[in-house]
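Before anything else, here's the structure in question.
As you look at this complex, bear in mind that one protein chain is not there, while each of the others sits in place.
Presenting subunit A:
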């Protein structure tokens, strides 16, 4: 299980990094999204993988070993929402730059 997820994270990272180095803004925005999936999964995996142990406890005393780590989950939850905000901001900047410069190259002008 761990291996599969680790490879998944690796591939998402690779695709993300590759796309972020491309010249077109749309490629960069897709790359950024892929990279944030990878990073979110990576942070999430730092709490180790457990099946059927959601951190939803019961009233009364509980045994913490029966639940998965809630800290990375809380971090990733806000990261997902902020990731949306970042994508939105980047998209708008990208559209505005395209309108102003007339090109969708990341440098605002075609490369010679």
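Please note the rule applied: a contact is a pair of C-beta atoms (placed from the backbone, for glycine too) under 8 Å apart; a residue touches a chain by one contact, two chains touch by 3 or more; residues count from 1.
Convention: contacts and distances are computed from a predicted model.
Chemist: The complex has one chain missing from view, so what does its UniProt entry call it, picking from "Nucleotidyltransferase", "AIM24 family protein", "Multicomponent K+:H+ antiporter subunit A" or "ABC transporter ATP-binding protein"?
Modeler: "Multicomponent K+:H+ antiporter subunit A"
Chemist: Give me the subunit A residues in contact with the hidden chain, please.
Modeler: Considering the whole complex, subunit A reaches the absent chain at 1-27, 29-31, 33-34, 37-38, 40-42, 44-62, 64, 67-71, 73-74, 76-78, 80-89, 91-96, 98-100, 102-104, 106-107, 111.
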